[in-house]
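Accompanying notes for the structure given below.
Of the protein chains in this complex, one is absent; all others appear in place.
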Amino acid sequence: MSLALDAFTIVSVLAGMFFFLAGTVGLLRFPDALTRLHALTKADNLGLGLIVLGLLPRVRTVRDGFALIGIWLLVMLGSSTVSQLVARAVQRETAQR
Amino acid sequence: MSATLYGLVSAALIGLGLYGLISNPQPLRKLLAFNLVGNGVFLLFGVIARRGAAAGFAGDPIPQALVITGIVVAFSASALAVALLKRLFQEAGSTSLRSDPPPRADEPT
Partner (left out) sequence: MNELALAFDVGLAATAVALAWFSVVARSTFAAIVAFVAYGLLLSLVWMRLSAPDVALTEAAIGSGLTGVLLLSVGAQLRPGEAALDLERPGAILRSVAALACCAVAALLALWVWGGVTGPAPTLAPQALAELERTGVENPITAVLMAYRATDTMLEKIVLLLATIGVWSLTPDLKWGGRSGPRQTVDPDGVLVFLARALPPVGVVIGVYILWVSSEKPGGAFQGGTILAAMWLLVMLAGLMDAPGTRRRRVTLALLAGPIVFVAVGFAGCFIADAFLAYPVDYAKALILLIEFPMLLSIAVMLGLLVLGTPQRSAPR
């Protein structure tokens, strides 16, 4: 049982890291600010979600598990707000030029 | 041993911060470099604390508490420096530290 849980953790965390890597590749390779923002927000949030999912079997108390999920939700709230604000600033700047 | 590795990092940070302090003409960049020096010194404290792990603690708590105090005091010093820079920019039009500063940047020439 614990071997299956360990395997689940490893697979999930590796998948999360792959999505983080994909987001970074998108940041470096996409042509303009809006597409880079899209890559960062989607890939990073999914990556973090997979990492949190992978760490859930290893927590010691239920409260720690809720704290992990709460962290993921807060990061999603913060990053989605920030990407909206950055996107609107980029739009305003291109409209001015 | 990871503590020694981070001790080398702290030495590198102190060197980098000193170089930034000397070579950057803008006071704001000097403030950034000064913060780097401060972080390097705090990291050195942390390495000493890690080496002092004993009595069931993973690190000596006294240097760690000193570092917490230090981080807060460094922030308040940065805040005061930033307020001074803003005021200097308002009064003189540039944050240059020379005695014959360049012309004001916020007025049309």
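Observations on the model:
So that you can tell them apart, the chains are marked A and B in the order they are listed, and the count of residues begins at 1 in each.
The criterion applied here is as follows: a residue touches a chain if its C-beta (ideal position, glycine included) is under 8 Å from a C-beta of that chain, and two chains touch if they have at least 3 such contacts.
Because the structure is a prediction, the values reported are computed rather than measured.
For subunit A, the list of residues touching the undisplayed chain reads 74, 77-78, 81, 84-85, 88. The chain not displayed touches subunit B at residues 2-20, 22-26, 28-29, 31-33, 35-36, 39, 42-44, 46-62, 64-69, 71-80, 82-87, 89, 93-96, 98, 102-103, 105-106.
Assume only the chains that are shown with their structure count from here on.
If each chain is reduced to the centroid of its CA atoms, subunit A and subunit B end up 31 Å from each other.
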